[in-house]
Each structure stands twice: as structure tokens, then as C-alpha cells.
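I have placed the structure first, in the form of C-alpha cells, so that the comments after it can refer back to it.
Omission of a single protein chain aside, the complex is shown with its protein chains in their original locations.
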């Protein structure tokens, strides 16, 4: 007879399950197992924790340690064979679902001049953040976009898309972000290869930015019924300028400095249904206060250097480094320079959390709002 | 006994009222009048026309004929006595309600250096379009804005607002647009003078533009629950640039050329509940096709020159001229220059029409889309 | 030379226009008139009143005085000739626009057994409230509905509709409510006669009530994109039961007793874009407190008797009497019976007021919330 215990999750707190195993109960539990059933009180405290405890751990991936591996892939596989030539980042707590944090996937894609990957579409929402190289382009449903450093690009849920680098470009590396793991978890993931393998260009190059990327001006008579942004590329230069302007009018957030969200200009909502993205500027020497949020975050340092304290542990970062903050984990950010600003790009699942009415946040109350740092 | 006729609106069409007066009927009608009543069929064809027939007529107001009168007001009245020193434009068909077209009011306001008008608020939604001079400013609920040529500024329904010109400025003239007549017609007009007569400045100058006037980027953590745009000033330079960019990606509208709407960046909707505004660019030599719309429009030429054909009649305009298009009247626009673009600013009541589900439009079908012009 | 005065609206209040006529100013005013212009300060206080002053007056129409006139029309005109055989109610202050109050039209329509009016559609939103007779029906876009006493029926903006009485019915009288005057004021009124003069019945009779008229249950898989309710008939019996149930759970409104709105079950919004409707129950002996609202109201007593005090004047009513409350006028209601409840049906323009962000209300502060009654 098994010596399995059913009362491992007992808590001696009024309103919580607190039933000790007896022979009679164990018999009962075994009978229930035969019926594809169980006694709630044996698992209640486990499945109803007092607050979320993420399966992910905070991690930083330093670009200077990853870059060579990424470039190595250039010689090892072709886009034809690999589909996409990507090194993905796997959270030690989430290797089973190939996630960097929570249900979010991220990876570094590399393409050389003249290469083009085949076009496909899927249920996952995807984005790109350009790290280095010239001549990269993406084509989304026939809208071709040219991509530069720190540009943020959407390839939304259900759109045909493909990437490449022009013949006269250089080796390009960018960060991919997707919610593939979430799509799998929700048993909602579909995938299709484009029947022609590659799409034609159907519009003026960069038309989506020209049409939809204008401050508080929308094209009259253009309608939009899709659940994602018609603006597909958010360029770095106006983004950085916007942060500087906003900084002149506001003190920003105590937790995130000068912090702006990329939005769908058609309705002010998030760029895609399940993934949002932000850029934040930490002023010279700024040390934000700690808070925690329901939601998972993938950051890339777009400018400058500094460190973040996540779950009481320090993670240093500089330009191009990537790090993650798991759900409901305390985090605060520090710009390490006394003279230069630092910028952090991030993407996250807050649109999903908000759509499901699950978002909440909490400020760290003690110690002037700063976590004690574990050494 | 009166010889009044009750059958003036008869139409000999199936489904329309077609009842001739008889002695018996006239007796009946008189009896109904005594009861504060009437027979529907005596007025049905009048109150249910086949299509709208505006009470307004198209008009152009040439700035070179108005400007001297506006400046004359500088010496004739003070802002203290006048409240606002404004010459308003009265449509010959709408003098009774002080409207320029439909239920829209417009006027030219003039202020000299160092003048400030008293602060007030009202149910009417209001806007400003800056025509000439330097140093003008507006304060809306404590948000002070500096105003330059062709800037478009909101003073929404219910906000405290006041205007002035700085001591080191010059005489300034701008166009006011309001829906005062609509508010009166709807018996919804409230007016209050600010208890202190003038507001304090509560924010960084031009903070609303710095915070909300960035393309597809919104301040994280800022919420907005008002029914109007948090962006209160739309500057000319980025507006003109947006038109040029959009023109590179699109052929625009056959009826309005390169045509963009000023929107509330928080939700992509109109800047105010009842008034919308647009800027359109007519390319060199462009002659748009005619259409008609349910809604009333007030235009100001912001750049260049040309003419519009409205209700079959030609109206010439150049920079600073103002003209109106009544509801459901055919109109088309012509840029008179073969080398320069022309820009038309307009405000209109389409947000009200759309909110009430009344908007519709129709293209002019004959003659290649162009109206025959009456001479 | 004219002796016209331009300073009639002066107010000696800071922030208001207070400019006396001078010869120089009058010259200026005349010059402006020549330019289709005027000086704002000569009309500002008139067009920007401190609060709304309705052009409508409160009126009650007693059914026992109207009914004979309505029946007289049966012999005087046919539906073919009249279009619709309706006696409309004209507010003494709104005869020019054929309105009962504000921009709302109402009338009493009468049809005999076997009569059918021709089908048409228009921009105005319309409703019916059934007063007497059996066998009445309405067909809206092919959905035929049978109508009984106190049923509330929609014929929304843009739908084809026609009314009739079955051969085995009796003479029927119902109240029509429309916003024809508003449509004309907004220069948005279109009218069409059905090409076949009458529609076919395309669905099971009363299908809209069977499909959409179920409490908190909607047909799965049915979508609805129109701007009006898919439920077209609201029957009296469940409405009255709902009031009785609600009365057991709530004290209701101090101003309106047990007060419920007819809504679009698809989204909980008003039944049509521009017109809303309500039914309220006054408990035996109930005397509500006074308040005023931006919006115009047409009431019909559906059950019982009592009186309302409107603008300080008493108006008695009993079943089938119709009365109106103008915008921003104090009103309170009294159930005259100590033993029976009284029910008031009403329709109003609050959906339009709310869509335009103009609604507001105010409680009467003095005298325990009750107006002094003028004798």
C-alpha cells in the first residue's frame, strides 16, 4: 500500500483546509481517484494560494555573452532549414514551455544580407525590437517596413509576415517577442505557411507609419476593425523625443521614471490583444521605488546602463542586455550614470491581464520604497 | 373668418399626405387648434421632407475685408466690457441664432499685448484657430498653452478657460468656433464666470502637448475619463508634416484630398463630443470630386489659395478666408496653384451627427463627379 | 435712421458683456451687418444664458377631451389620403416645429378594422404606445408584431415600417412618438416610401420578443450591429410585473418612484439612438421630490391617476392623459390614490443628451424638496 500523503497542504487558519489524513479518509480519496475525482480540501490550499508565486525566476542575459552564439548560427543553419534562425532565451523555471518569463517567449534572430525567411501566420502575437545591422525589413500583410536600431515592429496575431535583409545591408540581429507559450497553454495555437512562401509588397514602403504614425491625427475616412494596431512600426527617434518632451512636463512614475506605452493610434489601446510594450527613460542617477504587478515583463536596455533589483537580487544591465521580471515580484530600476539617461524597452502581457480583469499592482511599503538587497 | 389654407403641402404621391381642404375639415382643424393639437396630414409633407434642405446658405468671408473691422474693435471695446472682443460671422439664413452655418458659431477674436479676458466655462464646446500675431495664450483648467499661427486649440465643454496675449506679444487674431447655437437649440446651455475671474497656472506650460501629443505613445499610468481630448493644443508644424507624410503613402480621398482628422489620442475619437476638426491638403492643381454630407462645416484656408464649388456656386478663397458648407449640400474643392499645395482647416458637427447615428454622405454621380457651376 | 438698440442684453456682471450703444459703435455694428457679421458682445448674454430656458411650456392633454376628435378623423380622411391618420399635439411654444415639447413630436393615431397604412422609413426614430382597441399590428423590416394595451413598440431610424388593424379587430388608438422636429433641426431628415407600399412578413409573428425579450438571456450565436434594439416590442404585462418586483427590492428614486428604463437587451443601452423610454410606478399616496433635468419628456398615464407639479404649476392626469415636461424645468409627481398604484409611461431625448455629453440634473433644495405651487 502506498504511503502517499494527502494532507501536505494543510494550514491551521480559519477558512482554510485543515484536514489530517485518516485511514477512512485515505480510503475515500482512493475511491474518488477511481472516479476521476478528488477531495477539494486535499488540494485547496495549494491551488488557492494567498498570492501568486511565479514559476519563473528573474534572469539577465548579457548581450556580450550571447552575441557570438547568435552569429555562429549564421553558419550553422539556413533560414530555409531552420524556418527562423533564432536563439531563444529560456527561463530556468520555464524550459518546459520555452518561455523567457511567464507565458512570454523571446529570442534573438539573425539574418545576413540577401536572406529572406518564408512567410507564415499564427495565433501568437509577435513583435520585433531591432538591435543591430542595416537593411532589415519586415512585410506584414503586404506592408513592407524598413527597420532601424531600436525600432519596435508588430507582426500581429493572424497576419502573414516575413523578415529579411536587403542585399546591400549588413548582418542584422533583432529581438523577437511572442506569446507562443500562452497560445499553447490556452490551446488556441494555429500555424500556417504562406501558400506562395513569400508575399508581394502591396503598398508604399513604410506606409503604415506615414498613415497612422502621426501625433493625434488620423486619416479621415480610413476605418479599422482589426483587434490590433494599424500602425506596425514605431520608430526610435520620435519615441526618444517623446520621452524627452514628456519629461519636461511630468515627474513620471515613481516606479518607472518617464514611462510611455506604445499604443494603437486608432483607439489608444494596446498594440495587440495580448501583448503590450513600453519604453521608459530613467533620468541620470534615477533610482525608482519598488512595486510589483500581476503580469510578466521582458526588458531590453535600449540606451545607457544601470541595474534592476528584482525579488531582492541585483541584475546589472547595459545596452542590448535582456532581463525579465516575473509576475508579482518586487522590482525597481537604477540608472547607473550620473550624466546620461538610460532607456528600457519592455514588452509584457498586461493587455491580457487587463482584458481578463486580473491586473493589480502594489507599492513596496517599507524602507523608503526600496527592497533590501540580498548579497 | 380666416382664409388660411391647410393643404399647402399636399403631394400627389402614394404614401404622402394629399388631403384637400373642405369646410368640414377646416372646422376640424380649428377645433384641434383649440386643443393645442393639429392634423398631422396638414404638415406631414413639410416636416418630413424627402431629404434635408438646409436653412443656411454657403458664404465666404474674405479676410482682407474683415480684418480692418476686427482691428477697429480693439479701440472700440475692452475685454472687460465686452467679455470677449469678437466679430462673429452670421449666415444670412441663420442670423436669428447667430450661427455661421447650421448650429455652429464662429467669430474672429482680437486681443492686444498684455490683455487678458476673464475666465468662464459653458456647455458649448469651443476651439481656436490662430490666424496672426505672437504671444497669444490660452489657459484651460490650469493648463497654459502658448499659441502660434495655424495652431488648433481646444477649450472643451465644461472647462474653465481664458485667453490673453503676453506683454511682449503683438496684436493677435484668431478664429473662435463653438456650438453655442446647438446648445441653445437643445436647451442645454449653462454659463459660469470663474469665481476669481482668472485662473492660476497649475502645470508646466504646454504640458498637454508634451504629455499627449506624441505619435502612438501615451503616458503609462495616466488615466483619462473625460469626454474630450486631454491633448488641448495641436500645433501646425507637425500637422503639416503629417499631411506631407500621409501624401507619400496614400492617394487620399477623392472628395477631400489628403485629409486628416484631429483626434483625441486617448481613444482615437473626436477631440470633443459635439465638434470635430480636420486639416486637408490639396495637391498642386488638385480638383476634388463633389459629394454631400449630413453635417455643417466651417472652413478656413490655412495655406495657399483656390476655390470651392458649393451648391453649384463658386467661392474663391485664399489664406485666412473663411467659408461654410451647409448640410447635405454638394461641395468640391480646387487648389488654384499648379505649384504649391493648399491647406484647409475645418471644424464641423460630425461627432454629434455620428453620435446620433445620422451621418451619411453621397457622391455626385454625374458629369465625372463635378457639379455644373451656375454663373 | 433706425432706432434699433444693440445693447438690450447688457448685464452689469463681471465677465459678462456690458457695452452701451454709442453712435460710433452703432456705425460699427451696421458696417459689420454689411459683412454678414456682428459684434459678439451685442448678443453674447442672449446666446449664452446662465442656464437653459425652454421655449416649451408644460401642458396636459386630457384624453377625454381629445378622443372624440381623434375618432372624428376616422370618417374625415383615409390612411391612403392622409398617409397616417394622426392628431398631433402642439406645444403652444413650439407650433412652428410641430413639437409637443423641445424637439419631440407626439400624436394620436387611429385606425379601423382592416385598415393598413403604407410602409415608409425616415431618419426620425419612432415609437408607439398602445392606448385602446384590439387587433393592431406593426411590421418593422418584415417583423410583424401584434399589439395590446400599454405595449411599447419601436420603429427605429431607417427601418421600413407600417401599421394596421386586422379585419377582426376594433378601432385602435395609439400614441406615436418621434423626433421629427430634431431631425429637421439637425438638417438630417430623409424620407422614403416603400417601393411596394407594403412589406411582406418575413419572420414568425412576434419573433423579436420571443428571441430578445428574455431576462438576461440572449440567443447564442446571434449578432447585432445596428444602433437600435433588436427587441421591438416591450409588452405591458412583464413590464408591470418588473415594476412590482423591483419595488420589493428597492425604494426607487426620490424623484420618480419605482422607475425603469426600456433598454436594448443586446447592450443595455437605450432602445434607439435619440429616444429613450421609461415606465415608472408611483406607490399609493406617493409624492416624489422635485428635480430638473436637461432633456424633454412626454408622459402618458398608463394606469391610475394623480397630478404633477411642473414649473410650479399643477397638472392633473388620469389614465391615457398625456403631458410634457420641458428641459430644465422643476417637476414632481403625485399618485392621487391612497390604495392603488399609478404608472407613467414616458419617452424623452436623454439618449441624445447623453450621447452629446449634455445631461445633468439638479434636486430642488428648498421646502423639503417640493416646489411651491402657484395658484
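Residue numbering begins at 1 within each chain, and the chains themselves are lettered A, B and C in the order written.
Assume a contact is a pair of C-beta atoms (placed from the backbone, for glycine too) under 8 Å apart; a residue touches a chain by one contact, two chains touch by 3 or more.
Just so we're clear, the structure is a prediction, and the values are computed from it rather than from any experiment.
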With touch defined as in the header, list the contact partners of the absent chain among those displayed.
A, C
Given that one chain is not shown, which residue among C:8, C:210 or C:363 touches it?
C:210
Chain not shown, touching residues in chain C:
203-204, 206-207, 209-221, 229, 231, 234, 238-239, 241-242, 245-246, 248-250, 253, 256, 259-268, 278-280
Residue ranges of chain A at the interface with the undisplayed chain:
13-19, 24-25, 28, 31-32, 35-41, 43-44, 47-55, 59, 61, 65-66, 69, 72-73, 76-77, 80-92, 97-98, 102-103, 105, 107, 118-120, 122-124, 157, 180-181, 183-194, 197, 227, 273-274, 294, 296, 326-328, 352-353, 355-358, 360
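Definition applied: only the chains that are shown with their structure count from here on.
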Take chain B away and keep the rest in place; grouping is A | C
Taking shared numbers over all numbers used, above half giving same and below half different, the chain A and chain B interface sides are same
Comparing chain centres built from Cα atoms against the global Cα centre, which chain wins on proximity?
B
Return the distance between the CA-based centres of chain B and chain C, expressed in whole Å.
29
How many Å are there between the centre of chain A and the centre of chain C, using C-alpha atoms for each centre?
53
Distance between chain A and chain B based on Cα centroids, please, to the nearest Å.
44
Find every residue in chain B that makes contact with two or more other chains and list them.
none
